[in-house]
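Got a structure here, written out as structure tokens. Questions coming.
Heads up, one of the protein chains got dropped from this complex, but the rest are sitting where they should.
Moving on, here comes chain A:
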Amino acid sequence: MSKLKLVDVNKYYGEGISRVHVLKDVSFSAKAGELNLILGPSGSGKSTFLTIAGGLQTPTSGKVLIDGIDIEKLSSKKRDELRLQKIGFILQSYNLLPYLNVADQFKLVDRIKKNGNVSSEAFDELLEKLAIKKLLKQYPSELSGGQNQRVAIARALYTNPEIILADEPTAALDSNLVKTVGQLFQDLAKKEGKAVIAVTHDLRLREYADNVYELADGKLTLSKNSPDQ
């Protein structure tokens, strides 16, 4: 069964003449245990796709199902709850709160989601893997772009979400770190059975993906299938 499903999603922005059709009849399904990559040029609607998939905004038409539940039918409170419990968002920008140091970014999560977060050993390992262990006392303004991005990845994974939605997670990373993150995402899918969806124009992530889609002109097409499908 698919963890996350989009059915005939259309998204328009604006009104009248300035109305733009950003997503055109997009259908998509992500299974647990798979890493899905959505490639597309800038402005093709990748962020739009991801925010709709994560329930941050509603499609103009079509449905978004998470574990078979139509999220539009949920109250906004329930949707918050769903995001908190099941979804790890790695946003394209502004992921960290400027007034919390790195350690406190995670403490904040602990205060709101008290159970089911990653164990302290797993957390340690995650920090190690992303090479951000030494940054715990730093504030976001004291981090480089790539360090920020890696903390944001750790922050999203901290709640141990079933679905990971990542928007350009490797934009600011060098080749070595791209490998690390690609491997990390693959492990999350394969070893921990998570549904990982990353949108990017970074072709270096291709090799880790089970499925690769292309988003162009608002249309989503499958370009590479996992061999076992």
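Going forward, a contact is a pair of C-beta atoms (placed from the backbone, for glycine too) under 8 Å apart; a residue touches a chain by one contact, two chains touch by 3 or more; residues count from 1.
One rule holds in what follows: contacts and distances are computed from a predicted model.
Asks: According to UniProt, what is the chain that's been left out of this complex called? Choose from "Putative hemin transport system permease protein HrtB", "ABC transporter domain-containing protein", "3-isopropylmalate dehydratase large subunit" or "Sarcosine oxidase subunit delta".
Replies: Listed in its UniProt record, the absent chain's protein name reads "Putative hemin transport system permease protein HrtB".
Asks: Looking beyond the chains shown, say which of A:28, A:49 or A:89 touches the absent one.
Replies: A:89
Asks: With respect to the chain omitted from the figure, which of A:32, A:108 or A:122 is a touching residue?
Replies: Checking the options A:32, A:108 or A:122, the one contacting the hidden chain is A:108.
Asks: Residues of chain A in contact with the chain that isn't shown?
Replies: 51, 54, 56-57, 77, 80-85, 87, 89, 91-100, 104, 107-109, 111-113, 139, 155-156
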